[in-house]
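Of the protein chains in this complex, all but one are displayed in their positions.
Chain lettering (A and B) follows the sequence in which the chains are written, and residue indices restart at 1 in each chain.
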Amino acid sequence: MKPRGAWFRRIVLGLALVYFLVPLASLADFSVRFPLTGKVDAAAWQALFGGGESDKLSLLREGLTNSLIMAVMAVVISLGLLLPTMVLVRLRLPRMIKVIEFVCLLPLTVPAVVLVVGLAPVYLVISTKILDSNTIWLAFAYVILCLPYVYRALDSGLRAIDLKTLSETARSFGASWPTVLLRVLVPNLRSALVSSVFVTLAVVLGEFTIARMLARTNLQTALFEINLSDGQIAAAVSLLILGGTILLMVTLDLIVALQERRIRPSTRSDVS
Amino acid sequence: MTATTTTAGLDAVSASRPVSPGVVNALGTVPFFAYTAVFLVLPTVLVVIGAFQSRGGGFTLNGFTQVLSPRTVNIFGTSLWISLLTALVGATAGGVIAYALSLSPEGSLGRRVFTALMSVTAQFGGVMLAFAFIATIGINGLVTRLLSAFPALTPDPGFLSSLGGVAVVYCYFQIPLMVIVFLPAVEGLRPQWREATENLGGTSWTYWTRVAGPILLPSLLGSFLLLFANAFSAFATAAALISQQSVIVPLEIESALRNENDLGMDAYAQALAFGMIVVVALVMGAYALLMRRAARWAQ
Partner (left out) sequence: MTESVTSAAVTLSHLTRTFWKVKALDDFSLDLAPGELVALLGPSGCGKTTALRALAGLEGVDSGAVVVVGRDVTRLPANRRDMAMVFQSYSLFPHLTVAGNIEFALGLRKVPSRRRADAVAHNLELVGLGGHGDRYPHQLSGGQQQRVALARALAVRPQVLLLDEPLSALDAKVRVQLRDEIRRIQTEVGITTLFVTHDQEEALVIADRIGVMESGRLVQVGDPREIYSRPATPFVADFIGTTNALHGDAKDGVADVLGQSVPLLPGWPTGPVSVLIRPESITLRPTADGAGTVISTGFMGATSRVTVALTDGTLVLVQLRGSTRDGLVPGERVAVELAHVPALARPALAQ
């Protein structure tokens, strides 16, 4: 390792770190500093955690609840839809692999803002004739938004294991397909599944476009509304979400790394 | 020998089925295709058809006529321009950061944390990001206050709600996206290539211009295209920062959807969406081709 490489690395990464953390620090500052008077207090935070009821907070609560429910729904639907299909296709229908891949990567070409134009009539039918106009049914559309990322995560996870051998071995011992999926494949796909869950969570919690254009309330639209009346609370909530997500992501990453080291310790071939 | 008896057994079982196994297997993919048909294909088809369909159901080119109006063309131009700019900035800064990251020892704590930070910031919801920047360089922002002693450096109060401000915020998520997408390519540079170049008589310059550069080029270009498409499709950030008029296509789509009942706005939103699909599809198509080339060289 060349010594000058170390300096370059430190300076670049150090600057980048500052660049990425300053906005978060600003959010913290903003949340305690009343914009007009410059007075510093923790009023926004107290309002958030104090439990006092207010319109703003109930809107926030509604948005948060909806988003969390939709996140869970999206995780369940996307994994439940994609994992069995991908396993099936890899084991039995290899010619369909390309087709599935194409469909899963299609949402990258149809951004949310475009999709929602076509979703408007679809959701009109859903909210009047099939279900109701509850926000949580947006989860169905959110699954599509997450599709490319979940596909990529599962794809790299499936490539890393020997799918054919694992499932054939389990089957030869008499396991049913659900057992194979849940007790053989899922434990071996842990990191792929964790990153799928994470990215789905991030996409759903951060989704604004579709909810806004279809006039529903989710976390982001609620935040947007609150900001119009109380910027400090909006800043505090944003900081919580952003900071919390970073911490969560880093922790999950470390846990997965530690687990992998236990399952696959690095072995050096000792040759004599 | 267990394997052959197993497959023989499975074959025997399948052979005793009245329906061919191929059909049964294909049926297993039905849930997936049905779901994506309703929530992905159908909306896309509705957009495409709707772009040509008037409110009464007849054929119309009104949508496209509107799209080709000087005002809308200008909006498209702005969208393309901001996407190009932020993709360039993101690709350059992100590329340098990715290289710096690849120099860090793999699996070290610092590297893992930094990579996790990049993954999260690339996905930050546009609304929260906009707030963060308002808190930083807005009128009452932290950095604005810190720099108020130097009037030359202080950000203009209206900066954030202008195009320039939006571009700056875009860069905030473009750069980490570049790092994530480009890092694997940088990591794919084998140390042997550098050593072989040195061993055969080349310098650092030789290595970068004739070995690493050409090898990284497809990934670099591909990542740039991905960033371009990403900026072009972004809505939330601009919506949170700009309230007055629509300066980019996604904002115009929102306004078009809201004005759907105005006469003369038939198929306008759909035509705008159609236009976006065309642009993004072209960009992503080029991206796919470049990535295939890059993959061929990765041994």
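Heads up, the rule we're going with is that a residue touches a chain if its C-beta (ideal position, glycine included) is under 8 Å from a C-beta of that chain, and two chains touch if they have at least 3 such contacts.
Note that the coordinates shown come from a computational prediction; the quantities given were computed from them, not determined experimentally.
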May I ask which residue of B:R190, B:R258 or B:R292 touches the chain that does not appear here?
-> B:R190
Cross-chain touch to the chain not pictured, restricted to B:S148, B:T203, B:Q245 or B:N259, is B:T203
Taking the entire complex into account, which one of B:L147, B:V211 or B:A281 touches the absent chain?
-> B:V211
Could you list which residues of chain B touch the chain missing from the display?
-> 190, 192-193, 195-203, 206, 210-211, 214-215, 296-299
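Note that only the chains that are shown with their structure count from here on.
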Dist(centroid_CA(chain A), centroid_CA(chain B)) in Å evaluates to 16
Using the touch definition up top, name the residues of chain A that touch chain B in the complex.
-> 1, 5-6, 8-9, 12-13, 16-17, 20, 22-27, 29-31, 33, 35, 77, 81-82, 84-85, 88-89, 92-93, 96, 100, 103, 106-122, 140-141, 143-144, 147, 168, 171-172, 199, 202-203, 205-209, 212-213, 220, 223-224, 227, 231, 234-235, 238, 241-242, 245-246, 249-250, 253-254, 257
Quick one: which bits of chain B touch chain A in the complex? Just the residue numbers, please.
-> 2-3, 6-7, 10, 21, 25-26, 28-29, 31-33, 35-36, 38-40, 42-47, 50, 96-97, 100-101, 103-104, 107, 110, 112-117, 119-121, 123-129, 131-136, 139-143, 172, 175-176, 229, 232-233, 235-236, 239-240, 250, 253-254, 257, 269-270, 272-273, 276-277, 280-281, 284
